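What you see is the complex with one protein chain gone and the rest in place.
Chain naming follows the written order as A and B, and within any one chain the residues start at number 1.
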Amino acid sequence: MTTMETSGKKGGPVGGDTSSAGPRLSGPEQIQHHKSDTVRKWGEVGLFVGPALVLFLTFVVFPVASAARYSLYKWNGIKQFSEAEFIGFENYARALWGGNDPATKDAFLTAYTEPFWQALSHNFAIIALSMAIQLPLALIVALTLNRQFPGRSLVRVIIFAPYVLSEVIAGVMWLIIFDPNGFATAVVQKIGLSMPSGGWFEDQTWGFWTVFFIVTWKYLGLAIILFLAGLAGVPQELQEAASIDGASWWQVQWRINVPLIGPTIRVWAFLSIIGSIQLFDMVWVLNRGGTTGQYATIASFMMQVGYFRKDVGFGSAVAVIMFLISLGIALAYMAFVLRRDNAAAGEKGR
Amino acid sequence: MITMATVDTVATGETRTSTKLRKPVQLDAGTWLSIVVAVVAVALTLGPILYLILGGFKTQQQLTADPVGLPSPWVLQNYGDIVSQPVFWKQLLNSTFVAVATTAGVVLFGTMAAYPLARYRFRGRDAIFVVFTTGLMFPLTVAILPLYLLIRDFGLVGNLWGLVIPQIAFGLALTIIIMRPFLQSIPKELEEAAFVDGITRVGFFWRILLPLARPGMVTVGVLAFIGSWNAYLLPLLLLTGKADGMTLPLGVTQFQGQYASATTSIMAYTSLSMIPALVFFLLLERRIVDGLTGAVKG
Partner (left out) sequence: MANMRRASAFAAAAATSALLLAACSNSTAETPATSGGNGGDTPEPVTITWWHNSVAGDNGENPLGDLWQSVADEYMAANPHVTIEIEAIQNEDLQRTRIPTALQSGDAPDLFQQWGGGELAAQVEAGYLMDLSDVLSADIARLGGGVAPWQHQGKTYGLPFQFGVEGIWYRKSLFEQAGITEEPSTMDELNAAVQKLKDAGIVPIAVGAGDKWPAAHWWYNFALRSCSKDVMQAAGTTFDFSDPCWIDAGEQLEAFLATEPFQPNFTSTAAQQGATSSAGMLATGAAAMELMGHWNIFVLEGFAADDAAKAELKADLGWFPMPATNGGAGDPTAALGGGDGFSCYVDAPKECADFLAYIVSDEVQKRFAVEVGGLPVAPGAASSVTNENLQELAAVAGAAGYVQLWLDTTFGPNVGGAMNDGIVAIFAGTGNAKGVVDLMVAAAATE
């Protein structure tokens, strides 16, 4: 999801929201050819927009609407949908508080509710940690690298590389490195520590941190490069003027550079948050969220139950919840955090 | 995490707003700090990848005996076995086909759709645009269960087109949103001059507009390509048959699941699978970074 409104306002190189019309024909000509012109116009519109619209409605809108519909049923995805049993919002109730049927409430609490909230807590933990750890780290690295030094462009290329790799390919690599008898264990043993008691991934506490470490490895480079690009846009004169006025390097960074790349930071944070909610590939390839779901995410939980346990109704309900959370965060973020940036951009008349 | 559907870009192309002069490099304390940080960052980034690549040159016994050290002796068999078997190459070809087809479809249909939305005026134009922008709210993950059932009903399972077509559909929203301002920004005078010359709207689109919109299309194309190449969830559910019908990321996980105890083999396979993405990235790094940063910088 993106800042569609901000982009719309910022527009292209020429900027602005030019709503263009066709060529203006002179009066009589216009009236005379009006009808066939309209037909042809609609034909062209259909020709241009048609394929995209058809594909989009069929493969995006329809499935999402179906998800909402399936979420109201008990269905295993294999028998005909017409035979599925309508259960209203029961799937949602099961996810949130164990369902409304006292006979099975205990069962669903253990089976659905606890893992659901556990997975959700992991998503939110990743978001919080991304802001608390990845953001400052990327910022510091970007600030430190924001100067000329030998090999600078090469360094930037290398730092960005993990972003381009497939999550699962990177995941397999880290599975090997964090094998209980592998590289990571050997290295920590050499410095006198030991692997977490349950294993790098299976430990109840450390498993999550291992996964967060891997996710950070994959995406920190993106943040650093984005911040660097933002910093490149800060006029040199401002920094020079400040240091001439006696500001230390750190003060220059903190008082001038960081605020000026605020919009960049805020947009990165937005993308990071939305991405954290949808995290699936990495978690799945790392043993499907762990033997006891110790680093499961909402998306991996949805797939586990909805596809492999064949409770498509419940899986769809989880998907809808995931969507609503993303939507809520996106709207709130755009309203509160990005409002300043949008207003500023609007004022500058970009 | 951040897929092609989450990055918005307005390609500023070659414009760099930096006003930095090309100063000679000063080797002061600050620069040394930068170098140290840079070295650490590079080591942490490349280290795991290098470990993976080197591990492919070990035998399994070597790895068990010494997980940390360099291969000794260097064994070519792991890599050799993989490149001499057709499976790896078939998966590479599959991934290439899917990525190229997806990119072509997304760029073509997306730009085509953006054109009337940008330059025509007609009833329902804004409504249609809103329909596409809501698509940004629907990532593939949310729709996967019904989408999978739909593709199955169409009989496209096991078929690479079953992968391409939905991927195109999911890439359209972002493309249209990126391309519309692009197409809007092309001056009307150009259009009017073309019409005076007798070119139709369609002709205008093909002959004049598209070449001008090239930077945007390249950015969108690159993002679509990367997104398609790295896709995992949809291939997992659709490409369920033989290993040589799979795409490369899926093939890696399948290889790993199959030969789980042959770690060095897996390391070789995974290393080889990283190469296409890294090569692609090296060639187009400027484009990718410019596109992403252009958007985020706003």
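Everything that follows uses one rule, which is that a residue touches a chain if its C-beta (ideal position, glycine included) is under 8 Å from a C-beta of that chain, and two chains touch if they have at least 3 such contacts.
Given the structure is predicted, the values throughout are model-derived calculations rather than measurements.
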item	value
Among B:P116, B:P146 or B:G245, the residue in touch with the chain that has been omitted	B:G245
Residue touching the undisplayed chain, where the options are A:L53, A:A93 or A:A111	A:A111
Of B:V42, B:L93 or B:V131, the residue in touch with the unshown chain	B:L93
Residue among B:V75, B:V131, B:V157 or B:I199 touching the omitted chain	B:V157
Interface with the unshown chain - residue positions in subunit B	64, 93-94, 96-97, 100-101, 103-104, 107, 152, 157-161, 211, 214-215, 217-218, 221, 236-238, 240-243, 245, 254, 257-261
Chain not shown, touching residues in subunit A	74, 76-79, 104, 106-112, 180-181, 197-199, 201-202, 204, 291-292, 307-311, 313-314
